[in-house]
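Next up is a structure, given as structure tokens.
Every protein chain of the complex appears in place save one, which is left out.
Let's turn to chain A:
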Amino acid sequence: MLTMSDAIIELDELRRTFIVRARTGGLRRVAREVHAVDGISARIDAGEAVGYIGANGAGKSTTIKMLTGILVPSGGRVRTCGYEPVPQRRTLAREIGVVFGQRSQLWWDLPLRESFDILAAIHRLPAARARPRIEQLIEGLELQAFLSTPVRQLSLGERMRGEVAAALVHRPRLLILDEPTIGLDMISKERLRQFLITERAEEGTTLLLTTHDMSDIERLCERVLVVDHGKLAYDGTLRGLSRRVALQRVLVVDLAEPQPGLEVPSAVNVGTELNGARQSFSFAPDQTTAAMVLAEVSAVAEVRDLTLTEPAIEDIVRTLYHQSIES
């Protein structure tokens, strides 16, 4: 039985409207209201891991800004960790950790390690508590090799691991990650996900994640919120989402010799190109694996190269949108 105090995030008909002024030729300007967040209600409890997805401009970042208290809502109610974000912004800041994937919270010109010490002081952590925590993060995110490198010289993957460590120094109750894996290679992504899984298991941190990468959601989140045009289009489990929207993946293979359209047992051939030298197979990841499909294709033709495409969030949102119109 959950009580109100277990809620980490409560949104009640949350709204935010922007006035956008567009020039319409000459000196005339037309003011237009944009409802970036248009009445979102949701509740996230302590310990949950929630993926917050939507197309560009759907209202994800606007929601996050209101959750952290840096943007005043136009209407509705928001509470984060039990606080009113805007008036209690600085108190709230001690309870949450935020990574804005496109922005850095690290000290650009100084060695990475120094950012952690400064942040620990900003969060008023006594050295006796800060030091073991920082050591733990350095180990967990494998930062040792570049701790004394100035941040501006780090690779994107190294910097992003540093950003996540920086957001976690003060052991926040809520970790908000805004596009943490954007631009990362597969190994960096996987290393970061693995760390987050361990960290949540140990600390019980609530996680809110926005991403364009469905596999981030699959690996990290039990629950998904889909936002579209400022409104919630879906709130439920990932499994429930995949029942409503086919989260099909597509394996594209380049063959050594052109072939007529190949048929394999666990996937559907959804297209041949280059006279059959490139063929695409669609499959449901909860029923089979990419390795299985590849093995089946390899059994009948020689594969030279392959790519695997994820379901695009834009496609998921579009399907949900059409379903809601039809129902």
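Going forward, contacts are C-beta pairs under 8 Å (C-beta built on N, C-alpha and C of every residue); 3 or more make two chains touch, one makes a residue touch a chain; residues count from 1.
Note that contacts and distances are computed from a predicted model.
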Answering from "ABC transporter permease", "NADH-quinone oxidoreductase subunit N", "Oligopeptide transport system ATP-binding protein" or "Pyruvate dehydrogenase E1 component alpha subunit": the UniProt protein name of the missing subunit is "ABC transporter permease"
Which residue from A:Ala42, A:Leu110 or A:Leu147 sits in contact with the chain not drawn here? A:Leu110
Out of A:Val37, A:Leu71, A:Val293 or A:Ile313, only one touches the absent chain, namely A:Leu71
Residues of chain A in contact with the chain not shown: 18, 56-57, 60-61, 65, 68-72, 86, 89-91, 93-94, 96, 98, 100, 102-105, 107-110, 114, 117-118, 121-124, 150
